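A single protein chain has been removed from this complex, and every other one stays in its place.
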Amino acid sequence: MDLSVSIGRLNLKNPVMTASGTFGYGEEYTDFMDPSVLGGIIVKGISLKPMEGNPPPRICETPCGMLNAIGLQNVGLKNFLKEKLPYLRKFETKIIVNILGKSIQEYVKIAKALDGAGVDGIELNVSCPNVKKGGITFGTDQRSLSQLINSVRQAVPSATIITKLSPNVSSIPDFAKTAEDAGSDAISLINTIPALAIDPETWKPRLANVTGGLSGPAIKPIALRMVWEAAQAVQIPVIGVGGILNSSDAVEFLLAGASAVQVGTGNFVNPRATSEIVEGLSAYLQRKNIHSVSAIIGKLKTP
Amino acid sequence: MDLSVSIGRLNLKNPVMTASGTFGYGEEYTDFMDPSVLGGIIVKGISLKPMEGNPPPRICETPCGMLNAIGLQNVGLKNFLKEKLPYLRKFETKIIVNILGKSIQEYVKIAKALDGAGVDGIELNVSCPNVKKGGITFGTDQRSLSQLINSVRQAVPSATIITKLSPNVSSIPDFAKTAEDAGSDAISLINTIPALAIDPETWKPRLANVTGGLSGPAIKPIALRMVWEAAQAVQIPVIGVGGILNSSDAVEFLLAGASAVQVGTGNFVNPRATSEIVEGLSAYLQRKNIHSVSAIIGKLKTP
Amino acid sequence: MHKLFTARVIENRPVNHKNYLLTAQPLAATAAPLPGQFYMIETARSLDPLLKRPFSYFRRTPDTLQFLYALKGKGTALMSTLATGQEIRVIGPLGTGYPPPPKGTAPLLVAGGLGIASLFSFAETLSKKLCLLYGARCRSDFLMLDEVDKLGCEVVTCTDDFSFGKGGKVTDVVSDFLSSSPKKRYTLYACGPLPMLAAVSDTARRHKIRGFVSLEENMACGFGACLGCAVRTVRGYKRVCKEGPVFPIEEIVW
Partner (left out) sequence: MHKLFTARVIENRPVNHKNYLLTAQPLAATAAPLPGQFYMIETARSLDPLLKRPFSYFRRTPDTLQFLYALKGKGTALMSTLATGQEIRVIGPLGTGYPPPPKGTAPLLVAGGLGIASLFSFAETLSKKLCLLYGARCRSDFLMLDEVDKLGCEVVTCTDDFSFGKGGKVTDVVSDFLSSSPKKRYTLYACGPLPMLAAVSDTARRHKIRGFVSLEENMACGFGACLGCAVRTVRGYKRVCKEGPVFPIEEIVW
């Protein structure tokens, strides 16, 4: 059974990764599974300086989903390189670091440092406000997005760059193409969808930050549609994220055209989800008498 | 207890309406409730000519939601006026007709005929492709949207026009303002979100149309965020739609700034949902010792 | 009469490896169903599954309704955990029933597997002059055979794998049956998997007899409001839940 897939120059032993922000820096899951069985680990978004995050409550549950407004809490680049990366390196899997910044310069600095430290890939979280452009997020403005990717591409020419697309746009194919044209090796989608929940008793929002990002099974059909649209628009690999809980969900994304998948909220529901998905994919292919996972990528049968 | 609210010149006895496409033409619900208890009925989208709709399967369930690709099946303007409207008129509630067209001319024709027939309001479904503009939907292009509303406004100067916004945009406030500036009396949101579900066994999409619109509780947090954003951007009334099942959901939308709500998928889950929401709202206000529903509209307490 | 009602679970037990029989007691007066009609049943008090599921009623006693159901997906899996005493919300009876056979014709009922769930109550209402052809994949797939025997009518069973009754597909058995009794005029009533219904309809056409089939389609509401359960007929799309689930064979575009 060949589960391996390629994301740019990166070879993953299987298409199952963890989604940024849902797998800590790897430490928390060793009570449940061996992270070395994964195709890759996408690390929580790293910024130049440590960020303390939002006040609580930071999360709440919604129908078949959850909202989060963690506020990008992270240890910052320096601590990550010193304290977290050496630990992550012990797992036999690819380490991809999700990064974020308020300006192109910040992204470039982080990317260079990480590339120098030898991480396997960099995922650009572009749902952050671009302070230079009056706060519009990189992810919803094609020009800013293109400039950002271009600059990072030039700064780390040989790194594997994955651009994580925002779902908050009218036309995913346009943004997918923008990422491809600007030199991204792959795109991943979707990030969480901005959302709101209110307590009808107290009249207050359920999150201190008022709005938060919706994730989980509730958004799976939206993510799947966007992955399908994106995969038709670009040649570079597409990584599917959004509501994946089990191998059957993962198969849906592969059929829609994803070369790999990321599991986010699913890790909270079942901390063994990712390793069960690796096993489940293998069993699925065996049952279908298919010898390589790449044989099902994009094979959705449309009329 | 005063449950009445105003939508433009239209006075609703309470803020609870049915969402277009989920209440038939009223006939199907009389086994369960009395439609006269409602603030309003929004009729299934009407086009100039009858439309036969999409091949089956047209619907499927997803986590806490459902996809539909009915394909705008409807009896057409003429049959609606002759066969359906007289029946609807028997209920003591406002009748608002959701309309759709492939060109501005089509919308204008339908709006004029309906206005002439004395319906209480017109809701513009702008999620349809504008054939003149190469198929881009009116709802995701501010210029087309503005022209459409302007033209309908001029054609039926005294009609109550509600523009139903598409959720498929980066910035809901921009589209809300466009609708206000172009002369819409109110906006309603959200329509369904484009989505996809795949059968991992057959490799086929679960709907014959491949993609469909996601509705139900899964999308409630997204709808609520958009309603909140829209309500802050415009002066005209906002009507909240998306995942409302009960009065507590309705209160969330009112607090977020909606002057009224529409119930869609909730009618399928519980065909008495709308009338129970009317009762539930009344009980809620009584319990909170509030005498008028308008006193809670937009009262979300943000930090 | 209330079409939306609460019912209390009286019994919910497996009848074989993948089928259950649910007996529920409506807690309010409800309309009497006609054979072939169905109910929308809440399978769990949760938003997932969100929608009720459609089930033909298997049998009605003075104060209960019985449903025979197969474990298919998440709705029926949760349904199988309903415990005695639990309350569920139900909508029904819905749709059209099987029309009585026209004068001068004998009813020929053709059930494929779980199709018996919908045809059983129809058989109960007919005089014993009917004939029931009941096919299943294998011996263990037959449901409620004891009850079927008690109907007292002519019953022909058959299995795809020759493990019980006649060997062969029920569609072939129908064909043989009609060929071997050419004098008698029949009205056919069929319920079962779609390919079986298509084949049986074809046989009926060839033998120039009238007939009715009970169809299934994904349903959101079950009472005609969503237009989700469309089936293509010679007169355009019709709603399985409202104009159906029972349709004249000649109306369906296969």
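Remarks
Going in written order, the chains are labelled A, B and C, and every chain counts its residues from 1.
Keep in mind that, in the parts below, a residue touches a chain if its C-beta (ideal position, glycine included) is under 8 Å from a C-beta of that chain, and two chains touch if they have at least 3 such contacts.
Every value quoted in this text rests on a predicted model; they were computed, and no experiment measured them.
Partner chains of the missing chain, restricted to those shown and counted over the full complex, are A, B, C.
Summary of contacts with the chain left out: across C:78, C:106 or C:209, the touching residue is C:78. Across the entire complex, the residue among A:194, A:216, A:240 or A:257 in touch with the chain not shown is A:216. Not every partner is drawn; the one left out touches chain A at residues 21-24, 27-29, 31-32, 52-61, 63-66, 68, 70, 73, 216-217, 245, 265, 267-272. Counting the whole complex, the residues of chain B in touch with the unshown chain are 63-64, 217. The omitted chain makes contact with chain C at the following residues, 44-48, 78, 81, 83, 86.
Please note the rule applied: only the chains that are shown with their structure count from here on.
At the centre of the protein atoms shown, by the Cα-centroid criterion, sits B. The distance from the centre of chain B to the centre of chain C, with each centre set as the mean of the Cα atoms, comes to 36 Å. Chain A and chain B, compared by their mean Cα positions, are separated by 34 Å.
The multi-chain contact residues of chain A, meaning those touching 2 or more other chains, are 63-64, 217.
Across the assembly, chain C contributes residues 47-48 that each touch 2 or more other chains.
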